[in-house]
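Removed from the display is one protein chain of the complex; every other protein chain stays in position.
Order of writing sets the labels: A and B. Residues in every chain begin at 1.
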């Protein structure tokens, strides 16, 4: 079983992961993955993900193997290609070889941000998922960041108790750089999976990919919640119990950094104390790293409503619960 | 005891390593190296070597310490030099210091590819071998890749049963880049050590270093085999039981990339289904990473004759057997 998106787990499985995470967080983790070898492949930088996976695996009795892209070669993703260019190894071979050494392969690979149609294929992680013979876990790909979403779910459960019927707002926010959509996509989807009334708040033109939004809407409705898009931030914030802030570059602006930058400069979507006051005493969430006083003010980040550190801490606990689910069986110790 | 080349082990020792590898692969590895600290120093990128050594050591109960060259300083290799240039530490000091922390030092250091006389000295690994007070293991140097050769030997034993008297062909193949000779040197030598009839197939002018070839020839004859060079690929493939493909830049073309590139473009040495049909149902081998449809076609790589994944998997098992041989005694746990 792979974990590429939170859609890969049923509602029952999700509940079971969150319950195991809560227990492990409370009672401490037992070395149930002793002798397991888990590879962490980073094609992009990481602080939280890298440290939380490593620390979590160690607490589970395993010894993590972290690999940076610079340790290795450029991978070819297209089947049948004549490899006389810059790629040195086919993902087919890399995935099959690593499967002989490792019990699971965790991968971080950001989008190229040049062409959304290309990014949307999520070719690297899909290539590993297709060819690996051990579980593949997504540590943030072009499309999804499902481990962040598990931590978000655990945090919302801790903060709200029952999440069904509560109001979740994902709000676009200012930021000086072009940013991918994996976190917002996964945040919307997990909120929908938890039966929340999901609101996407973003400036006109900054809507996320329509296929993703359709998936979110269908999931929300199926779970007894709802989905709506708001170009008016104030309207979206009214009555909200969760404000999840994040900046992103929408599909229509991928590959057009100058246009995106020009548009961003005119927008005032920073989350402030005044905006938070419009909500129903909402908790403030962000995946970190966060640009202070650009995405959100210090006042909000350092307020009692901010749960950003709790959210980050929950990365480790929810990932550990996931790892136990995927690898908890017998080790292939040979 | 160091392991710089497979010539460092006797026929009996080689048989014993392969036998331990087979047993470990079948029954699983026991934590016999618990408390041992093995350093993996990478002066060049690595995927298979890095992951197989790390995973293997973990299965043996150890915790590997992987270090990239970028983590450290440039090393001085010449005795008595006045170090007022770019090198910050003498290999003499680095090797002695690391020996106080580690139970073994494994090193990957590729050739400079500017001057063969210089590369042939293999100064970095020889410097470590001279000054370290713990075993030094070669994870691919300018001259040799003996850990790859152990995996090759294990794979040939699995595929052929008895290797003595079987026909082994190392064939040069097309590739867009200049490549070192460590893998082909070690592949020829291990085949000779296993008593095989060893054939080197390469375009005229692409012959490997003559000292190495003499060592291969003498070893083959001593073990009851033979050695021959063929500039006609078809002639070499006739009756072969192993086809081992690899591209390299020969000694005479080291430092002359333009000339090498120009010559390569005229050559048609890609391994194809048609060429494989000339053999005695040979197994196809390659050390990976492999440029698909340049070195060898997809058809061959994905055929039943291809043992490339088995070969890669055997890296870990043969290395574990080697590590147990070199470090299996008492730990210096202090």
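We adopt the following convention: contacts are C-beta pairs under 8 Å (C-beta built on N, C-alpha and C of every residue); 3 or more make two chains touch, one makes a residue touch a chain.
For clarity, every value in this text was computed on a predicted model and none was experimentally measured.
**Student:** I'm checking contacts with the chain that's been left out. Which of A:55, A:77 or A:252 qualifies?
**Tutor:** Going through A:55, A:77 or A:252 one by one, A:55 is the residue touching the chain not shown.
**Student:** Looking at the whole complex, which of B:23, B:88 or B:221 touches the chain that is not displayed?
**Tutor:** Of all options in B:23, B:88 or B:221, contact with the hidden chain holds for B:88.
**Student:** With the missing chain put back, one of A:78, A:277 or A:309 would touch it. Which one?
**Tutor:** Checking each option in A:78, A:277 or A:309, the one touching the absent chain turns out to be A:309.
**Student:** So which bits of chain B touch the chain we can't see?
**Tutor:** On the side of chain B, residues 35, 37, 39, 63, 65, 67-68, 70-73, 76, 80-85, 88-90, 93-94, 96-98, 100-102, 333-334 touch the unshown chain.
**Student:** Touching residues of chain A against the unshown chain: what are they?
**Tutor:** Counting over the whole complex, chain A touches the hidden chain at residues 24-29, 42, 45-48, 50-52, 54-56, 58-59, 63-64, 68, 70, 176, 288-294, 298, 308-309, 312-313, 316.
Everything below uses one rule, namely that only the chains that are shown with their structure count from here on.
**Student:** Using mean CA coordinates as chain centres, what's the gap between chain A and chain B in Å?
**Tutor:** 40
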